[in-house]
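Complex shown without one protein chain; remaining protein chains in place.
Chain nomenclature is as follows: A and B, assigned in order of appearance, with residue numbering initiated at 1 for each chain independently.
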Amino acid sequence: MSQKVKDASIPTIPAKARFSRWFGRNLLRIYMIFGFTYLFIPVAYTFAFSFNDSGKSNLIWKGFTLSNWQNPCGAPEVCNALGNSIKIGLLATTFSTILGTMIAFAIGRYQFRGRSSSNLLIFLPMATPEIVLGASLLSLFLVFKINPGFWPTVIAHVMFCISFVVVTVKARIASLDPRLEQAAMDLYANELETFRRVTLPLVAPGIAGAALLAFSLSFDDFIITNFNSGTLITFPKFVYVSAARGIPAQANVIGSSMFFLALAIVIAGQLVKRKKTR
Amino acid sequence: MSFPKVRVPYLLLLPGFAFLFTFFILPIINLAQTSTQTPIAGGDTGQYEQTLAFGNYIQAFVDNKEQFARSFVYATLATIFALVIAYPLAYAIAFKSGKFKNILLVLVVAPFFTSFLLRTIAWKQILGEEGFVVPALRSLHIISQQTTLTSTSVAVVAGMTYNFLPFMTLPLYASLERIDPRTIEAAGDLYANGITAFRRVTVPLSLPGVVAGTLLTFIPAAGDYVNAAILGSPNTKMIGNVIESRYFKIVDYPTAAALSFTLMAAILILVTLYIRKAGTEELV
Partner (left out) sequence: MSSDAISARGDLRLTRITKSYGDFKAVDDLTLTIPKGSFFALLGPSGCGKTTTLRMVAGLEEPTVGSIHLGDTDITTTRPYQRPINTVFQNYALFPHLTIFENIAFGLRRRGIKDVKEQVDKVLNLVELPHLAERKPTQLSGGQQQRIALARAIVNRPALLLLDEPLGALDLKLRRQMQIELKWIQREVGLTFVHVTHDQEEAMTMADTIAVMNEGKIEQMGSPADLYDNPETAFVANFLGQSNLIKGKIDGNDGDNLVVDLYGQKVSMPKKRSHAVDNSLYAGIRPEKFRISRLGTPVKGNILTGGHIEDVSYIGVSTQYVVAMPWGQEVMVFEQNDDGVAPFDKGDEVNISWEPTFTFGLRGDEDIEAGTEVNPEELEEQ
């Protein structure tokens, strides 16, 4: 007579232990929620107060209104400042991306004497406090009797953006398989064609990322801009200066829009990337 | 098309480096040169002559040693807090987020698309009398009726910590992400429990990220003055505020220049010591 095999028992964990296990496993996830909440508090605040029916001074909640969003240029200095920031940003991005990409290719692709010194030179502006960068550039302009203003600001922005562009593009170049360019030449593409049809398309995402980074660094810059812009008002400068008497809600509108726009661009970029590998 | 291959890198470097030389190196040299000037006796404000007055440095340092000290203390505190807050966050994104990894990374950086000034001012208003934090803390009797949070060193350090958080989080994430999870499994296989494995495997392997993150946070923090200006008071002045005022309020270029150089030198010394201790070479 065969004895039935004893039923395998499903292990049970007492309820109290079950909770503490769940807690331990999810502790980090809970922390993440708190962390992200902390990160977004001021953003949420800014966004909320963009709907404040505040008039000139946006310090206390007065009432909900869409008028700020419908008329973002209602407070005249806001759009003027925004316009300046955008103009400077586009110019600075263009020049720093071009110069920086060229440097990235030189350092990333070629062995030459002075390569490590070049790396050092690129690293230095990133390691220098903004106040020193801004102040020293201002001193130089003063020596040459150039007044701070639009073009000095553009120059200053290009200067500090180049290093970030180089680092970003260089990383992308490093991940490029040299055999792809060899394959192109094996398949009858000369050096220029290889660059145009293989190297550049593959490095392009890095260059695009660098350009985006440069623009956001330039747009958001305050310290260096403060030293070199003289009477020209950029958006961050406008916010700083009007902090005392009250920032118009339109500035919140602009700030929130920048947030959503940038978020949209980055998410779109991610979706495109995901679609490409699908 | 056959120009010698040797010349190409130099041609590529030329425009960018010429630009950097003119607008980075030269200004710094000029700043050095300004720092040893003295005002022309009987001249207008803003007129100086070169007198190799190295005493400017001593003078500047002695007059402002309080602000120097404060800058480094605040920067160190902000860096430490940022590290403590960012490390678990970066860890969670790297190991515990599955397919949401990329979205979460974007969300870490996203708040910083809003202007940094708007964010800092938002904190000022949130922590101010009209915000919700202070009244809430008061009604819970955690702080007294007289204490305010704005215009305090607490607010300044909190603001700095917040503003430099992504500079700490991203390098930490990059370093943690590179760790092969199988090394941690191997530690478990070799009798290390969760905490030991973390201490002896994960932390050492994430050190390059820690070094990069702390540097990227400390260096700008030491020279920052915006947080101190918005969230602080005259009692929380940092060296950045002093330099700014020596340019725009009390015109005293040599002192400002001397202070800038002292700041740079101090940062460089600290960073070199730190890197040597941490032992990483390639940062860029």
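Keep this in mind: contacts are C-beta pairs under 8 Å (C-beta built on N, C-alpha and C of every residue); 3 or more make two chains touch, one makes a residue touch a chain.
Since we're looking at a predicted model, the values are computed, not measured.
Judged over the whole assembly, touch between the missing chain and the shown ones holds for A.
Of the options A:C73, A:L142, A:L202 or A:A243, the residue whose C-beta touches the omitted chain is A:L202. For the chain left out of this panel, the touching residue among A:T37, A:N71, A:N147 or A:N190 is A:N190. The set of chain A residues touching the chain not shown comprises 177, 179-180, 182-190, 193, 197-198, 201-202, 276-278.
In the analysis below, only the chains that are shown with their structure count from here on.
One simple way to say how far apart two chains are is to compare their mean CA positions; for chain A and chain B this gives 16 Å. Those residues of chain B lying in contact with chain A across their complex are 1, 6, 8-10, 12-13, 15-17, 19-20, 23-24, 26-28, 30-31, 34, 85, 88-89, 91-93, 96-97, 102-104, 106-126, 130, 162, 165, 215, 219-220, 222-226, 229-230, 240, 243-244, 247, 253, 256-257, 260-261, 263-264, 267-268, 271, 283-284. Contact residues on chain A toward chain B in their complex (touch as defined above): 28-29, 31-32, 35-36, 38-43, 45-46, 49, 59-60, 99-100, 102-103, 105-107, 109-110, 112, 118-119, 121-133, 135-140, 143, 155-156, 158-159, 162, 166-167, 190-192, 216, 219-220, 222-223, 226-227, 235-236, 239-240, 243, 247, 251-252, 254-256, 258-259, 261-263, 266-267, 270.
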